[in-house]
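Every protein chain but one is kept in place in this view of the complex.
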Amino acid sequence: MGISVSVLVFTCISIIGVSGVFLITGLAGMFSLGQASFMAVGAYTSGVLVVRFGVPFPVAAVAGTLAGVLAGLLVGLPTVRLRRDYIALVTFGFGEAIIAILNNLSNITGGAMGLVGIPPLTTLPLVLLSAVFSLFFVWNFKFSKYGRQCIAIRTDELAARSMGIHGDGLKLLVFILSAGFSAYAGVLYGFYTTYVDPGLFNWTRSAEWIIMVFFGGLGSLTGAVISAILLGTLPEILRFASEWRILLYCVIVLVIINFRPKGLLGERELGIIKKKTTPDTGRAV
Amino acid sequence: MNPSVLTVRNISKRFGGVQAVQNFSLQLPKGGIVSMIGPNGAGKTTVFNLISGVYPLDQGEVYLEDERISGLPQHLITRKGIARTFQNIRLFQGLTVLENVLTALDPFTPYSLLETLFRLPRSAREEKKAKEKARELLRMVGLESYQDEQPSNLPYGLQRKLEIARALAIRPKVLLLDEPAAGLNPKEVHDFIDLIYTLHEDHSLSILLIEHRMQVVMEMSDWVYVLNFGKLLAEGKPQDVQKDPEVIKAYIGEEEAC
Partner (left out) sequence: MSLQQLLNGVSLGSVYSIIAVGFALVFNILKFSNFSHGGVLTVTAYTGFLIATRFSLGLPLTLFFTSLAGGVLAVLIERVAFRRLRRNKSPVIFFFVSSITMGILLENLITIAFSSNFYSYPKFFQKTILEWKGFHMAVTDFWMLLISLVVLGLLMGVLYRTKLGVAIRALSMDPTTTLLMGANVDRIVVATFFVVGILGGIAGVFLGINYTLYPQLGQLIVKGFIASVIGGLGNLSGAVVGALLLGILEVILTGIEGIGSGLAPVVIFLITLVFLILRPQGIAGKIIQEKV
């Protein structure tokens, strides 16, 4: 089939990132154009800790993820109560700010030339396991009171509040969680490619993940995974140059939005991965 | 002890150049059914929005029993015991009928994020309990067999019932119904009145109602408030209000007052 290990690794990393975006965009309906910057936070924090301070990898990985979570909290706190366009703007601004900071702290981060010499500690089993766990977490989240309330908020925030749902609190929670997912994806990324530079984590990468969620159907996790796999591996197999790949994504999104706004699966999940049946009806959910 | 479960005192709200509600007061006695009527644009829904916290008050207070709720965020007001339905049905379209009711139970369901992520036993247990409660609520309004349907697939009258089931999930002390009979045919209206009465009895609900259908208002209300241009025009027992010349003038116009 010709799919190399690296394609598999990158796809799994995408899946982890996309799980986070699924939470924030698919479930809660927020548009964050800054997810990639949380990835940068994760990659750089863990990378710098290992390269410059000799911290052991597991500790650095946890630190990187936590840094992302913290960043998510800081950015999310003022942002989640804003209207949708503004959330996009603020997260975009945050992304730009992070890139600017990373470029400027060249003593620590290597600036625009990037951080080199990150040991290659990300293995395929680790990435696969991480991807599976991410999906496990997000799946459980979706089919819980948290997921339902998020969907309620996305569909009709006013009505949701009238039902006693704490809109801002949930949105912040989801924001923080997805920042964590992105940061962890960044950790894995950095320790696989052994090199990161700020330009890798720009808003188009954030937009790519959003596109994957859209393609699969906003409310569908399996859809998001399928599109991450499809859109991640297809161009690799077919050896597209990166600009054409993005062009392809864009055309796909435009077609979907115009002709099949529900995406591949809409709100449905495929009952392949896990079946959850309601006890008395016995029907798969 | 306040005999009124809901007290609205001198509330006002202005939107830009329009005074939507001016100095309006209202009492909802415990266990009572009170209606608000008035021509379109009179400010009735705005009053609901002010009570439930959608808009902040410019002036005035709202008390639930003895507790002041005006100024609290919307979701907290709901949790204190005020539930509502909407003029244009606002159901959650991405969720099934059962899930719609579940979302109203969700803020009260006791399991944590960690238990959710790792699928620990308590989360499964509480979910099961919540689903049972939700099914019970659907049974109350006769929607149990539709539990896995999409709300948009339900006929209009049933969607209205679903909104009510969802509102009841909060275990409210006060139920605000905004034109609940709008769009229903006469038979449906009749069923609807029966349903509200049953729920009212079974759950000792206090109900505040906005309605245009005089049939509903006359049959159900203990007391009626009439609004016009955001101000109180008249109040009283249904039969008295119906005969009030000011009220008739407001609804129908000068020539027809008879």
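To keep things simple, chains are lettered A and B as they appear, and every chain counts its residues starting from 1.
Quick note on the criterion: a residue touches a chain if its C-beta (ideal position, glycine included) is under 8 Å from a C-beta of that chain, and two chains touch if they have at least 3 such contacts.
Not measured: the values here are computed from a predicted model.
Peer 1: For the full complex, which residue in A:9, A:43, A:61 or A:88 touches the chain that was left out?
Peer 2: Reading the full complex, the residue touching the unseen chain is A:88.
Peer 1: If I consider the whole complex, including the chain that's not displayed, which of A:29, A:147 or A:167 touches that chain?
Peer 2: Considering the complete complex, A:29 is the one touching the chain left out.
Peer 1: With respect to the chain omitted from the figure, which of A:73, A:126, A:158 or A:230 is a touching residue?
Peer 2: If we include the chain that is not displayed, A:158 is the one touching it.
Peer 1: If the hidden chain were put back, which residues of subunit A would touch it?
Peer 2: So the residues of subunit A touching the missing chain come out as 29, 31, 33, 78-79, 82-86, 88-90, 92-94, 96-97, 99-101, 103-104, 158, 203-204, 207, 210-211, 214, 243-244, 246-247, 249-251, 253-254, 257-259, 261.
What we mean here is this: only the chains that are shown with their structure count from here on.
Peer 1: Averaging only over C-alpha atoms, locate the centres of subunit A and subunit B and give their separation in whole Å.
Peer 2: Once rounded, the distance between the two centres reads 39 Å.
Peer 1: Can you list the subunit A residues touching subunit B in their complex?
Peer 2: Residues 136-137, 140-141, 144-146, 148-149, 151-152, 154-156, 158-167, 173, 219, 267, 278-279, 281, 283 of subunit A touch subunit B in their complex.
Peer 1: Residue numbers of subunit B touching subunit A in their complex, please.
Peer 2: For subunit B paired with subunit A, touching residues are 52-54, 73-75, 78-79, 83-84, 86, 90-95, 99, 102-109, 111, 113, 116-119, 123, 127-128, 130-131, 148, 166-167, 169-170.
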